[in-house]
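For this view, one protein chain was removed and the others were kept in their places.
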Amino acid sequence: MQNQEILRVENLKTYFNTDDGIVKAVDGVSFTLNQGETLGIVGESGCGKSVMNLSVMRLIPSPPGKITGGDIFFHGKSVLAMSEDELRDLRGNKISMIFQDPMTSLNPFLRISTQLVETLQLHQGLSKSEAREKAIQMLRMVGIPTPEKRIDAYPHQFSGGMRQRAMIAMALSCNPEILIADEPTTALDVTIQAQILEIIKDLTVKLNTAVILITHDLGVVSGLCNKICVMYAGRIVERGSTADLFRDPKHPYTRGLIRSVPRLDKTSHERLYSIPGTPPNLINVPECCPFHPRCEHTMDICCGKFPEETDFGNEHRTSCWLCSDGGGSGGV
Amino acid sequence: MTKYVIQRFLGLIPTLFVIITLSFFIIRIAPGGPFSYERALPKQVLENIEKRYHLDESLLVQYGRYVLDILRGDLGPSFRYKDYDVNHYIKISLPNSLVLGLLSLSLAVILGISTGLISARRQNSTIDYLSMSVAVIGISVPLFVVGPVLMYFFAMKLNLLPTSGWIMSGDRWTTVLMPMATLTLPYFAYIARLSRASTLEVLQSDYVRTARAKGLSEPVIMFKHVLKGALLPVVSFLGPAFANIVTGSIVVETIFRIPGLGRYFVQSALNRDYTLIMGTVIVYSAILLIMNFIVDIIYGFMDPRISYR
Partner (left out) sequence: MDAWRRLKKNRMAIFGMALVIFYSLLSLLAAILPIHSFKHQVLDHQYLPPSLTKTAGELLYERQENTSMDAAKNEGRNELNEKEKEELSVLKQRIENETMVFDGKTVKVHQKRYFLGTDALGRDLLARIIYGGQVSISIGLVGTLTAVLIGLIIGAMAGYLGRSFDYIAMRIVDIMYGLPYMLLVIIFMAIFGRNVINLFLCLALVSWLTLARVVRGQIISLKNSEFVQAARVVGASTGRIVFRHLVPNTLGVVVVFTTLQIPSFILMESFLSYLGLGVQAPLASWGSLVRDGVDGMKSYPWLLFFPGLTMTVFLFSMNFLGDGLRDALDPQSKNRL
């Protein structure tokens, strides 16, 4: 299992043209993904995480959205430069995506079998019966009982958890190199959440699939991912291995997030912590640290310029003036 | 699925009964009916008339007779045209109306859906603006303005098309053109707008996004994933559209002097020939109910959420 780099995003910018102005949903994001890694992208609603991942597969609806800067490299090849045919070969085949709401993400008018089989027929050139066999196999792998009977059902005949499992089966059926999971458990009950995450973990390890997991839930991320990127207002403010980040979070936002998680070992007399203020409007964002209005340690320089990245070693980096002023600069 | 079909079929029956009952009472009770004669008739004649129309029996018996007659297909005698009964008039006029209505609606559906789909795919392009403008005009201009205007230009000024006559009565085939154009226009317009809107909505849906994320090609996405969802509202519309087109055809038949059921209906309304009026209503309603039933079945086939519970 070489740790070969398969995906590299460089300074990606995705803007949306709306009636009220230009929304800078993703404003200069860079990260890399290696084979077999699980990358978690954490942030509040509206910070741009979903947009970023849709951009990777160029699924942004083109009016009004547009990738205005940066590039995405898959095995060194530019995704933005790919032709339609190459893109279609990429999607569902080398990079797959599962979405937040399985009820609306599955076509209600087609049977589950149809939706699974079409991907297999398209990307793997299987015949209808071969594809059906494989599809049943996949459904079994995700834990759906008696798959050979249930495969002919319609999505509305499945429960929420089962639908998400079917989505996972569909996404992994062509053995992609990367699975992008956009808040896969947000719409489900907590007990089902755990099951779904288990399935994702098992299968991706078994198939050696790299995973990008998008979520706002730190608990989910800590259980599944080995690398984390924290996003805020369209930019990555801190990144590092899961262990590093939880042990020693550098950015005030990350610290705030971790503090907000209610803990069983605290007494019930303490108020729950929440980061004061609200996320910024992504229209007309000025050139500054986007978190400064809500930050306890804000300084003058924070309003003027977006902080440079400071490296703490072992890929642990953060963009914060606090750290670059006093903290370790340069590094291994 | 079978359960659904049966459910729907059973739903027709109460409606039909309501109509038949209403019809019976209206004929008997409405003023100015067959029982007001132009001149006073001798007692003997009155008695004979009463006997012939079973008016001497109790109301309940009369009702029973009426229902049975209808179920046997006998809609009673016309009160105005004393030589013929209602069945006769309906027999000679219904086919004309059916042909006109079905042809127009079919054309409207085919043109409307294609236009709507193309407009939605190429949103905000010239072809989109053009077709949607035509569509708004189509639903704004009343039928009875379009008809005469067409007649004025094509028949009177340019002399290209005949002003009246009907293909099924043996006249030239060009007689269908203007009536069909008139009747098709508003439905084409409505269906085009409707299918454009619903296609747009489907194109923005999550499941189309999933289909794209799977790498499916545009034609496959359009025809396999988008079409069904986009067409559902149009199918829904077809039910009331049939009802609507009955109204429209009444006007078109009057303008172009087509010997259809609508014209007889209007005449009988003006003449207060109640048996003919109600006979027409029953026939129309029966046809509508059947059409609605068929539409419901088609809808059930298309939307599994309804028929597979």
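Labels A and B are assigned to the chains in the order they are written; within every chain, residues are numbered from 1.
By definition in this document, a residue touches a chain if its C-beta (ideal position, glycine included) is under 8 Å from a C-beta of that chain, and two chains touch if they have at least 3 such contacts.
Treat the numbers as computed from the prediction; the structure is a model and nothing was measured.
Engineer: Using the contact definition given at the top, list the shown chains touched by the missing chain.
Structural biologist: Across the whole assembly, the hidden chain touches B.
Engineer: For subunit B, which positions touch the chain that isn't shown here?
Structural biologist: The missing chain touches subunit B at positions 11, 14-15, 18-19, 26, 30-32, 124, 128-129, 132, 136-137, 139-145, 148-149, 151-152, 156, 196-197, 200-201, 204, 240, 243-244, 246-247, 250-251, 254-255, 265-266, 269-270, 272, 277, 280-281, 284-285, 288-289, 292.
Assume only the chains that are shown with their structure count from here on.
Engineer: Once you find the CA centre of subunit A and the CA centre of subunit B, what distance in Å lies between them?
Structural biologist: Distance between chain centres: 53 Å.
Engineer: Touching residues of subunit A toward subunit B in the complex: what are they?
Structural biologist: Interface residues on the subunit A side: 57, 59, 61, 87-93, 96-97, 99, 101, 104-110, 118-119, 122-123, 154, 156-157, 167, 170.
Engineer: Contact residues on subunit B for subunit A in the complex?
Structural biologist: Listed in rising order, the residues are 204-207, 209-217, 220, 224-225, 228-229, 302-305, 308.
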